[in-house]
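Showing just some of the chains, left in place.
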Amino acid sequence: MQTNVETFIGCTASFAEAKTVLFGAPYDSTTSYRPGTRFASRAIRGESFGLETYSPYQDKDLEEIQVFDSGDLELSFGRVDLALADIKAHTAEILAAKKRPFMIGGEHLVTLGAFDAVLEAYPDVHVIQLDAHTDLRQAYLGAELSHATVIRRIWDQIGDQRIFQFGIRSGERAEFQFAKNHTYLQKFNFNGLTEVIEQLKDKPVYLTIDLDVLDPSAFPGTGTPEAGGVSFETLLEAILDFAKLNIVGLDVNELSPPYDLSGASTALACKIIRELLLAIN
Amino acid sequence: MQTNVETFIGCTASFAEAKTVLFGAPYDSTTSYRPGTRFASRAIRGESFGLETYSPYQDKDLEEIQVFDSGDLELSFGRVDLALADIKAHTAEILAAKKRPFMIGGEHLVTLGAFDAVLEAYPDVHVIQLDAHTDLRQAYLGAELSHATVIRRIWDQIGDQRIFQFGIRSGERAEFQFAKNHTYLQKFNFNGLTEVIEQLKDKPVYLTIDLDVLDPSAFPGTGTPEAGGVSFETLLEAILDFAKLNIVGLDVNELSPPYDLSGASTALACKIIRELLLAIN
């Protein structure tokens, strides 16, 4: 008789045979507005069984690729430093085994833990961020480690010309001004993404998708819904393009299941994860 | 003093004078993922009074046509065979009176009961299916009668070149392969529908609309939301085109009201039903 194993649908490879390793970072301790992303990774695993493993978009099947799901980290609420250290350590362990880490957030701050490990493994890593928000503040409510500062903390480490932001439609004036000088920032849509992909195709890339980049009509289940986002089709097209990149680490974050009782947001997140897994494999 | 009669708005004809007969099949016993479509027909009747009877799209009014609403069948949960037999008998009674049956599901399996009666009355019937899912499995969880097998069970009876599927974006690889050989299947959208309508215009047609063909942004209130569906406008345009067909029976299914607390999905279903009633009259 077997014990109860729960994974994302079709992700039944052993750690040894996997090329990609999924894990959850159920954390939203610094979320200042509306919490709930801590529930994302468990909801995604459960709801993934409403999906098929087969993608008619790519004509590929999860059962044909090798993914290991290592479950959720147990992260310290109230000790952000400990939480980020645990995420970094887990990511580093995956990288040390020559596998690609794929993290499911959680608030966007969790990206920092994973990115830090990726940066050590790939010092030349570049970042593509799909997001509604700039996340470029120096500090937020006195905290330097915050969902609102996460890309700024990455910039602290890798500096100019390494960060590419798309779909951005919210931030303080000062953040947009910072971006003018220090990042590549495309407002509102994904115009220019094809060119950026072309430009980065020989570089290691860390991909971070804040799902609030989607329009709230497609994705209401998030803490800070911002009207005017991209459609599912636009995001899907981008994902198919990411197949051209060397993605060495990635995350999908900011699903907050309690804010979409219909489950459509969770189902969409599952589909995005399936398409990402199939595209980058 | 009158007893309490409840109908879809404007559907107040007597059975004798009606050309179309509405009825509900509140059933979701084989729904394996998220139930709730059993609540659709009653919700639709109640919420239809938030609509007007007049359609500015068609410049027609429900008060000018003759529709009878015979209410909901009481179907056996746990005995799928009995449930389908009851649906078939009710549909046959409508057809025997030379009227057009219009069923409100329920899970998609209910289509089989109504279709079986229509097939007896119109042996040359063709099927147009608008749906996110292929519904072409041979069996599902050991059951041959299931929401996931309903179109396959229809194919068992009418064979190749009689089934036209549009908007399909989910299924197993084997189902898509089956469709290649045995049905007309248009992935993702309604491209080609105009031609199919032209081709079928002299045939009796059974129309089955699984409302999950719509994008979840427009229609989150369904058991298995699949991102990437068609818009309300696309579906409306198709409905207006169906006026060219000889539709001898039809159904609208898979609304699950509990999954959309805003009521927008139910309201949309009501509008689709109004436009269908006006278009096919």
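By written order: A and B. Residues from 1 in each chain.
By our rule, contacts are C-beta pairs under 8 Å (C-beta built on N, C-alpha and C of every residue); 3 or more make two chains touch, one makes a residue touch a chain.
All values derive from a computational prediction rather than experimental measurement.
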Problem set entry | Complete complex - number of sequence copies, 2 represented | 6
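Keep this in mind: only the chains that are shown with their structure count from here on.
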For this session: Flag every residue of chain A that touches chain B in the complex, lowest number first.
Result: 49-54, 56-57, 59, 61, 215, 217-218, 232-233, 236, 260-264, 267-268, 271
Exercise. Which bits of chain B are touching chain A when the two form their complex?
Worked result: 33-34, 168-173, 176, 187-188, 215-217, 220-221, 224-228, 259-261
